[in-house]
Structures are given as C-alpha cells and as structure tokens.
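Sharing a structure here in structure tokens format.
Every protein chain but one is kept in place in this view of the complex.
Read from first to last, the chains carry the letters A, B and C; within each, the first residue is number 1.
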Amino acid sequence: MPDTKNTEHLNYSEKNFDPPTEEDFLNSLSDKNAHQEAGFGTYILIWLGLISLTAITVALAGINLAGLTVITALAIAIIKSSLVANYFMHIKFDAPIFKIFIAVSLIIFVLMIVLTFFDLIFRN
Amino acid sequence: MTEPDTLNIVNQEHTHRDDIGSKMGMWLFLFTELLLFGGLFILYASYRFMYKEEFIYAATKLDLLTGTVNTIILLTSSLTIVLAILSLQKNYKKLCLLFLFLTVALGFSFLINKYFEWRAKIEHGLFPGGSELLNTSKGETIFFGLYYSMTGLHALHVIAGLIFILIMTSLVYKNLQYNTNYQKLENSGLYWHLVDIIWIFLFPLFYLIH
Amino acid sequence: MNSQSDTKYIHYLQYRGKFKGIPGWLLTTDHKKIGLLYLIAMITFFLVAMSLGFLMKLEMLKPSSTKGSTLMSAQTYNAVFTLHGVIMIFLFIIPGIPAVFGNFFLPIMLGARDVSFPKINLLSWYFYIAGAVIVLISLHTGGGPIDTGWTFYVPYSIRTTANVSLAVFGAFVLGFSSILTAINFITTIHHLRAPGMKWFKMPLFAWGLYATGWIQILATPVIGITLLLVILERTLGVGIFDPALGGDPLLYQHLFWIYSHPAVYIMILPAMGLVSEIIPTFTKKNIFGYSAIAVSSLAIAFVGYLVWGHHMFTSGISDTSRAIFSFLTFVVAIPSGVKVFNWVATMYKASIDPRTPFLFIMAFIVLFSIGGLTGLVLGALDTNIHVTDTYFVVAHFHYVMFGGMGTLFFGGLYYWFPKMFGKLFNEKIANTGLILFVTGFNVLYFTMFIMGYQGMPRRYYTYLAEFQTLQVISTIGSWIMISGILILLGNLVYALFRGRKAPDNPWGGTTLEWTIPSPPPVYNFEKIPVITKGPYERN
Partner (left out) sequence: MRPNIIEQVDTTFIITIGISFFLLIVITITMIVFVFRYNKKRNPVPSNISGNTLLEIIWTVIPLILVMIIFFSGYTGFKNMRDAPENSMVVKVTGQMWKWTFEYANKKISDTLFVPVGQPIKLEIYSVDVNHSLYLPAFRVKEDAIPGRVNYLWFQPMYEGTFDIACAEYCGLSHSLMYSKLVVLPENEFYEWYNKSQPIDSTINIRNTDTQK
C-alpha cells in the first residue's frame, strides 16, 4: 500500500489556524480516523428512522390537516434531511467550520425566499 | 531568504494529498447544487402561493405509490453507500464492493421507476404542450412544468451520482481507494446524499400536498 | 531578505513540464500560467467588446431617422449592444480580477505553492473558453446573434427568433467556470495559508477574493437554473416564465437579479481588495483600519444578497418590497463608503510615491465614488422611477464597473506586471495613457448622466434630435478613452519585449509576492515562509 499520508504540506498549514472555530477544525484533522463515532448499527438505526418518518408523512398526507398539510410535510422533510446530513454525511462528527458553511448557505437561501415573498404577499 | 541555486524544482514536485481540503471543496460544490435547486424551490414556493388550489388539484394526478417507493429506494441507497464507506474504512473490500453494487442497483431502479412514471404521465397528455395540459388551468400547467423540470433535473443528478459511484467501484476494485485513502469515495457518497436530500423535499412538495 | 534575481533559477515561464510549446501551456496546472491564459483570453474579449462599444457610440453620432444612411441597422445595433454587454459582463468583468490576478497571486500571497485543486483550476479555464466559444457559435447559427440585451428578460427572450438558447447556454457554462474558481480559492484560503498567517494577517486582496468566492458559489447556480429554464421555455414550452401559459415574468427578474446583483459585488470586491494592496505599497504605510476593510468585504458580500429588488422598482413588484429593497440598498452603501474613507485616510501622514499604479488608484477612487454616489440617486425610490432604464443607469454602472473594476484591472496589471513578467514599463507613457483614459471616460459617461435625467432611455438605436449635442460629445469622449486604453495596453506589450529587467521588489511592497524573484520560480517558494506580522507592517 502507498504511504498513508504526506503530511509535509499539512504541517505548515494546520498548526497555525487561529480563530476559535478553526481550533476545533484542527483537532478533527489530527484524529481524522478516530472520529468514526457511527458504526453499522447506528447507520441502520438512522435508516429505520428515515423509513418510519416516510411512512408517517405519507400517512399524515391522507388525513386532512387543513392548512397544516404542507407545514407538517415540510417539517418531517427537514427532520429527515437533517438526519441524513448529520449522520450519513458526518456533519455531526465533522469540524464546526462545515456547520458554519451550511448555516451561511441556508440563511442566504431563506433570505432569498423571504425577500421574494415580500413582493408576492403585498402585490395588489 | 533562499539561496537561489538550491532552488531545485524536482524536490518541489509535490503531490500532496489534502483530504479535508478535498472534502471542503466537495461541500462547497454541494452548496452550489443546493442553490441550483434552490432557484427552483423559490419558483415552486412562489407559484404555489399564486395558484394554491390548482396545485392541490394537480398533485392528485401524481401517483403516490410510485413516489413513496422511490423515496424508500433512495433512502436505502443512502444507507448502502454510507455502509460501503464504512466497510472500506474497516478494510472489508468485498463488503464495500457489495454495498456499492447495491447502491448502483437501487439508483437504477429509481430511474426505471421514474421512467415509467413519466411515461404514464406523457401518455395521458400531461406534458408541456400536451393535450391534457392545454385544456386545463394555468396553475396546473405550471405545476407540471415545475414537476418535469425539478424531477428531471433531479434524475440528471441521480445519473451523475451513479457515474461517480461506478467510477469509485472500479477504483476500489483496483485498490486505488482503500482503508486509509477513501476521500474520493466519501465525496461521491456526499454527492449521493445530497441527491437524496433533494428528493426528500421534492417528494412531499409534489406527491403529498393534495 | 530578497533573493538576487540575477542569480540563475528557473522561473515559471522557462519551466518545461511534460509538454513543450502550446500543449505545455494548454495542459499546465501551474496557477501562474493559468492566470496568464486567462489574461490573454480576457484582453482579447475586452478588445472585441470595446470595439463593439466604439461602434455603438459611432452610431449615436446622429439620430438615424435623419436623411442619409447610418452605420448599422436597428437589428444590428440591438445585437451589438447585447454582445457588448454579454462579453463585457460574463467574459471580462465578472471573472476578470479573480481569474487573472487571483489565480496568479492568491497562492503566492498566502505563501502557498499552488491552489488547492490545480487540475480543477485548469478545467475552469476550459469551461471559460468553452462558454466563450458557445456564445461565438450562437452568433452564426440558429436565428443569428442574440438581441435581448444581456439581461435576457422574458418574454422577449422566449419570443425572439435570435439564437437565445445557445447563447444562454454559453453563459451557463461560464457560470461553471466561475464556481470552480471560487471553490478553489475558498479551499486554498482555508487550507494553504503559510504558517503564522492568521485570518487577520491575510492580505486584503485575499479577503476580497474570499468574499467574492462565497457569492460565486451561492449566487451563480441561481442564474444557472434560470437560464436553463429559459432554454426549456424556448424548446419545450414548460410555461414557468411564459405569461401566456401562466408564468410570471417578474419571477424571472427576481431570479435573474438574485444572481446579477451580487454579481456586481463579484466584480467590485476583488478590485477593492487590489486597491487595499496597492495603497500601502505606495504610501509606505500600514493600511488604515485593516479589520474594517476586511470585515466590510464580508459584510458587502452578505448584504449584497438582500438588495436585488432595486433593479425592479418600476417592474410592478409590490410597493412594500420596493420600500424594503430601497432601505436595504442604502444600508449596503455604507461599507463601501467606509472602504473609500479608509483608503484616503491611509494617505494621511504617509510617504507617498505617486508612481503609475498609485495614479490608477486615484483614478479609481474618483470614478468609483462618482459611480457609487450616483447609485444613491438610483437607490432613492422616487428618483429611481424617473431615471431607471435611462442613460443615467448606463452611466452609473459604467462608472462603477468600468471605472471601478476596469480601472483596477489595468491598475493591477501595471502593479504586478514587473512581477509577472520580470520587465519594467515606461511610466511616462503609462501616465499619459491613464490621463487620456480618465478624461475620455468622464466625457463619455458624464454626459450620459445629463441625458438620462433629461429622459433619454437606454438601448435606443435612435434618439430625439434634442440629445444630439450631448451624444456627439459623448462619442468624442469614447475616442479619447479608447486611445488611452490602447496606449496603456501597447505600452505593456512594448515593455514585454523591450522593457528593462525588473528587480524583485520595484515598488517596495510588503506582501509575500515581493519576497520572491521576478518572474516567480515554478513553485513560488523554496521554503514556505513563516508569517509573524501583518501583511502591510513595516519595520
């Protein structure tokens, strides 16, 4: 097998990151292979959770929830996607910088929708 | 600072590997993908606001069973790809390959399902310019316009994801991805999960709002 | 400290990798050579688009309804102004500074040997060229040159017989190029900074590129999908934007400006970063308020997402949202203003050496201030209603984009030319060219402010007789400006072949690129430097 890691390059960049968020980032770099908190069992549990949530959302769609149909369906979708992101995509175990990235992207996306709706809602 | 005559280029030919950097690049790309669909979600939200009744009515024309089956297929494929990565990390190469094949199989069955769903709609004249859509409300035309654009773009992403995973399968097979070097496989996994997450939102918005 | 440039070493232009000659260039993954590939392509496109602008101004010498033939037909004129806009915006202004100077200097300024993903970096150049070629092909196929204006507004872009689909697809591909460059830069800035280079010890140019990168990543896909939908609309009639099928043309405008307003900041933030590099070098002084400038880059990038609606004040969006967008627009004006004050304050008690690059900065500050301040007229609701879609807007955005980004593109080229090519240029000729450029610029565009307020709408092939005097003055201005640009470019071409050899640090700069030989060695640094002080601190 080839040698595992050429650290020559990382040596100079990783030790000198400064902002608090990056400190944690570094810690996660150094024990890269030690952060596998999730094993086969966890993944299968998450999968079972996702399937159950799908069953719930389909079942709920059959019931008339008046104005809440879309909101419940979207709430369940948000729970499902956060499960996928946190466990399957490892965000829960990754460096905080990734969480910040996601937060920034989502905030900007939400702002786009909100500002568009300032037009739509108040149109005469 | 430096003795120029010691500037030896050959020594500087460095082929470093930066796993975290590679992962960060992948995530940044995922945000791009997210916002690509984001534009469509903004349109969906706006038109649903404008044509609420028509959207609810049009949604009843979609087949809930196909949608649910496809959701379960994609969720399961998300599980299999993450298990494939875990297997590789634990150095179970054969198990990894098995899970990769399962993922690809699930991805293909999603596409086949989608194909039959689209074909059924198109046979009923439910496509842009089709007989059924021409005689219906504007809201319904928009609903199906969005339905085809969004699920179509999603299907393209499924195909792209499958191509990545097939390439990864061959890399794993050739021992080019292994227990301490699996970032490419992990990146493909991230992409596949994104495709899954987008479907998690498409499913209720099109199939469950009636 | 500096290595002696007369000692032998192999610089990046001499280095031969696996391939020689043209393939060696086309397959290079060296960030510096990729920067030069962009530079060559971009100057070519700039000159093409500038010629189109020249023709437009020539056509404006007289209203076309008067006796005698004019230069071109209305259809040609519409295609010419569209192409002028598309080429300038998508091929020059948006990618300009990041693709050329970002590629060339970002890794060096951070103390890195290359960007994080050198192969993707080359790929993005190919996307750039592919996008340009697709736009070029669209001119000669289908219904001929696109005539929609660079905004591709529906429903006109759906109805016109011109080859919109292919041209728009070209813009889509260019978006890919822009995104890949941004992913590269952000990862590079996060990962490849030299030891000791904390975030607030990073050069301000890198801050500008970092903020720009986030806009490119989060805004570009929105226009990507919008343009794809226009293609779908034309080919399949999905109805999403077509009012005849129930679509809402205003939603197209929303999505278009969700990208295209932040795109204005993609254009200007790297230019602002460059100003913040050049000023400390020639004032021999630390920049005034480093943190404020750095943070305001991020602030501008963020709030840049919140103001797109000010392009739509007369389009019929709700009155409430017009008020909100106007308010936010004024808030956005503040961080840009703060930057200008900081730059001027840096000159206080400095030791100023007004060499050519510094004169570019002075030109920039004046032109950009005029552009920014007339933006206030457009930000205010009632004046906006009067002057939007007139020459006033045309003048405003040329002051901001051309006076801002364009001036600094050439300014950056003059600042870094000795480092990039190891040659010195003639400063007297350069200064003459610059003076001609600025004079012509103001004659050309300032008259447009007046015409705009008097009610001259934009994108007009012909005009009312009362505007002729100002139009003629404006056209003469374009001749002066273009002669200035040609002198500026010619001077550099001459220097490239005949220039004297440049020392490593001709201006006395303090950032890392001045610590290595000119032109830079292949991998920039033999030993990665260790950073102990701020980028502009002097002992």
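By our rule, contacts are C-beta pairs under 8 Å (C-beta built on N, C-alpha and C of every residue); 3 or more make two chains touch, one makes a residue touch a chain.
On a predicted model such as this, the values are computed, not experimentally measured, just so you know.
Seen in the complete assembly, the chain not on display touches C.
Between the chain not shown and the residues C:G17, C:P118, C:G149 or C:P503, the one that touches is C:G149. Of the listed residues C:A345, C:V493 or C:V530, the one in contact with the hidden chain in the full complex is C:A345. Across the entire complex, the residue among C:T29, C:T383 or C:S483 in touch with the chain not shown is C:T383. Only one of C:T28, C:N121 or C:T374 touches the absent chain when the whole complex is considered: C:T374. Counting the whole complex, the residues of chain C in touch with the unshown chain are 63, 65, 74-75, 78, 147-149, 153, 155-156, 159-160, 243-244, 247-250, 283-292, 314-316, 319, 322-323, 326-327, 330-331, 333-334, 337-338, 340-342, 344-345, 347-354, 362, 365-366, 369-370, 373-374, 376-377, 379-386, 388-390, 453-455, 457-466, 534, 537-538.
The working rule: only the chains that are shown with their structure count from here on.
Computed from the mean C-alpha positions, the centre of chain B lies at a distance of 34 Å from the centre of chain C. Per-chain CA centroids place chain A at a distance of 15 Å from chain B.
Mean C-alpha position of chain A lies 34 Å from that of chain C. Listed for chain B are residues 14, 18, 20, 24, 28, 31, 34-35, 38, 42, 46, 50, each touching two or more other chains. Touching two or more other chains at once are residues 190-192, 218, 222, 251, 254, 258 of chain C.
Per the touch definition, chain C reaches chain B in the complex via residues 1-4, 7-10, 15, 113, 116-117, 120, 179, 182-184, 186-187, 190-192, 217-226, 228-229, 232, 236-240, 245-248, 251, 254-255, 258, 515, 517, 521-523, 525-527, 529. Touching chain C in their complex are the following residues of chain A: 12-13, 15-19, 97, 104-105, 108-109, 111-112, 115-116, 118-124. Taken in their complex, chain B has these residues touching chain A: 14-20, 24, 27-28, 31, 34-35, 38, 41-42, 45-46, 49-50, 64, 68, 71-72, 75-76, 78-79, 81-83, 86, 89, 175, 178, 180-181, 189-190, 193, 196-197, 200-201, 203-205, 207-210.
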